[in-house]
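Just dropping this structure here.
All protein chains but one are shown in place.
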Amino acid sequence: MATTEIVLKEKQVQQIKDICKQFNNESGELINVLHKTQSLFGYLPSEVQVVIAQELNMSLAKVFGVVTFYSYFTMTPRGEHPIDVCMGTACYVRGAEKVLEEFKRQLKIEVGETTLDGKFSINSLRCVGACGLAPVVIVGDKTYGAVTSADVKNILKEYENK
Amino acid sequence: MGNYKTEILICGGSGCKASQTVLTAKLLREVLEENNLSSEVQVVMTGCFGFCEKGPIVKIMPDNTFYVKVKPEDARELIEEHIIKGKKVNRLLYVDPKTKEIISDSKHMGFYKKQNRIALRNCGVIDPENIDEAIARNAYTALGKVLNEMTPEVAIDVMKKSGMRGRGGGGFPTGMKWDITSKSPAGQKYVVCNADEGDPGAFMDRSILEGDPHSVLEAMAICGYCIGADTGLIYIRAEYPLAIERLKIAIKQAREKGLLGNDILGKGFSFDVELKYGAGAFVCGEETALISSMEGLRGEPTFKPPFPSVEGYLGKPTNVNNVETFASIPEIFNKGAEWFASIGNEKSKGTKVFALAGKINNVGLIEVPMGTTLREVIYEIGGGIKDGKKFKAVQTGGPSGGCLTSKDLDTPIDYDNLIAAGSMMGSGGMIVLDEDDCMVSIAKFYLEFTVEESCGKCSPCRIGNKRLHEILEKICKGNGTLEDLEQLRNLSKVIKDTSLCGLGQTSPNPILSTLDNFYDEYLEHVHDKKCRAGVCKSLMKYVIEPDTCIGCTACVRVCPVDAISGEKKMSHLINQATCIKCGACYDKCKFNAILIK
Amino acid sequence: MTKIKNLEELKQLRDQLLSKIDLREKGEFPEGRIQIKVAMSTCGIEAGAKAVLNSFIEELDKRSISAIVTQTDCLGYCKAEPTVEISLPDHEAIVFGFVDSKKVVEIIERYIIKNELVDGVITPAQYEVINNNGLGGRVNG
Partner (left out) sequence: MELIKVTIDNKVVEVEKGTTILGAAKKVNVDIPTLCHFKLHDMNIENKPGGCRICVVEVDGRKNLAPACATDCTEGMVIKSHSVRVINARKTVMELILSDHPFECLVCAKSGTCDLQSLAQQLGIRKIHFEGKKSSYRLDTSPSIIREMNKCIMCRRCEMMCNKVQTVGALSAINRGFDSVVSTAFEMNLKNSTCTYCGQCVSVCPTGALTEVDDTARIIRALADPSKTVIVQTAPAVRVALGEEFGMEPGTIVTGKMVAALRRIGFDQVFDTDFAADLTIMEEGSELLNRLGKHLAGDKTVKLPMLTSCCPAWVNFFEKQFPDMLDIPSTAKSPQQMFGAIAKTYLADKMGIKREDLVVVSVMPCLAKKYEAQRDEFKTNGNPDVDFSISTRELAHLIKQTIRDFDSLPDEDFDRPMGESTGAGVIFGTTGGVIEAAVRSAYELHTHKKLPRLNFEELRGLEGIREATIDFDGLPIKIGIAHGLGNARKLLEDIRAGRSHFHAIEIMSCPGGCIGGGGQPLHHGHSSIIKARQAAIYKEDAGKAIRKSHENPDIIKLYDEFLGTPLGEKSHHLLHTEYFNRKK
């Protein structure tokens, strides 16, 4: 895994420990613990998983096995402006793939990656339930509906100087 | 309370919220305040109205006026015109696309006419964050009735008589499932609500949880009473933050009212509900995988038997039903098994919620009696195909389902007919496809999904689906052979025959059904190296028709790779070597001068 | 919040709470209900339509009569403002002119409850639908 190594601050370790404690340090609560931790750090670097494995008294390999199983969990930090392109069927048949391709082309990154400057990351989602707006793109908290590949440039422009 | 003269209901479902209904609601309240109307007019944020195509929806009561596509900037006009002057804002009213008639009562719209909302009965009607409104609409009376009047056996019998079948896809009789779990040796048991809606293009479970969480909680408690469980768990996708929030509120309010917790309604029955979160794995919709995931493990399915009803969560008997199933149940007890069984057809009773999407005019969430035909759904409720294009197919059952074609349009929709037609009910995704859709690409789309979502535990699904996808890619690139088509069919059958769980057992369905119904399209890809829908990039190119092009340069400006050249007011040319076939020029050209060849 | 102790209490609570969503229930299924539409155009408001609307709601409430009270655009009879259209189940809708709070009581007591004829009715024949912007579209529904 090519993640940059980080050193957790004591306070951060304590935060993870507190989360584990909230769930009684039960290994069966691993997924809940990972959710809470990810919402705290934005991602789940290996160092964080080490603490969780220790606190829940389970093997690190198992924790990693769970983290890599679920697409919601990520070991790479997302961009400042995370771009989610809905690839649900409704969006797909209305051209989401072209939109996704265009984001990838413009930003020169693949799905799941973050631009070098840390500004943007691209993810594809499975149905955000806004099928009436298909194809849907979400950047941060903002939702864009009926997006075409020609709109991509303008959407990115909105964030370039932010 | 109760003194409001008018209520403005505004959709607070995820889809409409994406279109800023929270802001709209805020502005509505502000304008009301400005006009000293806050005590007379109440703005209520409800769940989804279903008519997503026209969202955001605002409905004014008791005037029964249904406004569509309401944006924040419309708030002032709505208050000043409709509320203050009693004047309808015509431009925000629904216009029937055929008759051009303005319709303000949703009941008279084609979209709603044929619907019968049981699972969705409270969605778009009540404020899901206020238990009082749910109670006013009969919430928890079914639970009260069951606790007061029925033994678990009798209640299970009601379920059996109702003919209810699981709405999650398989269609297993719900009463029978409850019966089996109730007969598992006593001790700790669990009721699990499967809210891990993973089918891309289906969002009924989310809408129900967002719009009417109490009906699910109530039904889970009824189930708990029937099978002898005191704990309910809702396994919900973490990608559904709004549904999670509303469920949390609902659980809290139900506890405060004593409708969850100890000694519910004084009958000595205790039941409480906790949330467990999914983390983005479609396979967790499969009940054994869901249970693994709830236990904090990788969401890998296990071989059945043992079924969860015998050995489920933490090894204890567990009854798993999905959201829509639960949401329908209180009405069965309120109105009777006979009432429910009278809706639908011979083998499939009640109603089914579908998420209608794709190339259709009325995208949205609908609930129709079982046995409604596809034609009714697509042409009457759905309002026909978008942009006057030609209907090609409708995909049901998501990645596990198949494509139905015009020959199936008059087939009554039920579990068995859909399977007979080569598809399945699934969770209720219904994607309409038109002439611009390439059926090979559609199959490829679903296989890509399956490949991504396969857990990897069994070899046919792990490797077989990958190979299927690779063959489809090869075909779409124009490198397919006739043997590949044969290979697709054979491999699909073996994968179905040998896979461990429902995901693999159904994942080749999109291929098999498109092979059956659109073999000529496959042949064209393989033989003629042609994609008639112009979707497969390797088999198509964009060209400018010199006679039609007026040289407006719109395409030049939109082309991301500067592949288009030409003088102003002169016909343009696309450099095929540079063109990345993104289609931006095609979408942009107002003169239909760009053709797909 | 106090806990609900039994089914009876739940049902009582439900009945109390019904009023909370009454507007929605009534509005969705107006058939078979008393419908009162108060014309609230500029002319109507100037003539006191708002007070009339409030009186209707209050007086009906006092008598526990369930009715749908809505506002509507000008009924086209500006000289007789405030005007009110009332439709009782199984009856043709009729319009009253020059309605005030006193008249409201009379209309309720006599026309709505006892179904007696009350003065001030403008017969349908006297006017046409001028503005189809009116709530409900057609007045003679």
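Order of writing sets the chain letters: A, B and C. Residues in each chain are counted from 1.
One rule holds in what follows: a residue touches a chain if its C-beta (ideal position, glycine included) is under 8 Å from a C-beta of that chain, and two chains touch if they have at least 3 such contacts.
Because the structure is predicted, anything quoted here is derived from the model rather than measured.
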### Query
Missing chain touches which shown chains?
A, B
### Task
Determine which one of B:Glu33, B:Asp410 or B:Asp497 touches the chain that has been left out.
B:Asp497
### Message
With the missing chain put back, one of A:Met58, A:Ile83 or A:Ile155 would touch it. Which one?
### Response
A:Met58
### Of B:Lys85, B:Lys457, B:His525 or B:Lys588, the one touching the omitted chain in the full complex
B:Lys457
### Task
Looking beyond the chains shown, say which of A:Gln12, A:Asn25 or A:Ser46 touches the absent one.
A:Ser46
## Note on the structure
Where chain B meets the chain that is not shown, the residues are 281, 298, 300, 302-303, 305, 451-460, 462-467, 470, 487, 490-491, 494, 496-500, 505
### Message
Even though one chain is hidden, which residues of chain A still touch it in the full complex?
### Response
1, 46, 49, 53, 58-65, 68-69
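Throughout what follows, only the chains that are shown with their structure count from here on.
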### Category of the chain touch graph - line, ring, star, complete, other
line
### Message
I'd like the Å distance between the centres of chain B and chain C, where a centre is the mean of that chain's Cα atoms.
### Response
39
## Note on the structure
Taking each chain's mean CA coordinate, chain A and chain C are separated, in whole Å, by 54
### Query
Using mean CA coordinates as chain centres, what's the chain A-chain B distance in Å?
23
### Message
Touching at least two other chains at once: which residues of chain B meet that condition?
### Response
none
## Note on the structure
Contacts from chain A onto chain B in the complex sit at residues 26-32, 34-35, 65-66, 69-73, 87-90, 92-95, 98, 101-102, 105-106, 125-134, 136, 138, 143, 145, 148-150, 153
### Query
If you look only at chain B, which of its residues touch chain C in the complex?
1-2, 4-7, 9, 61-65, 84-88, 90, 102, 104, 107, 125-126, 132-133, 135-138, 140-141, 144-145, 147-148, 253, 256-259, 261, 265-267
### Query
Within the complex, which stretch of chain C touches chain B?
1, 3-7, 10-11, 13-14, 17-24, 26-28, 30, 38-42, 45, 53, 57, 68-73, 133, 135, 137
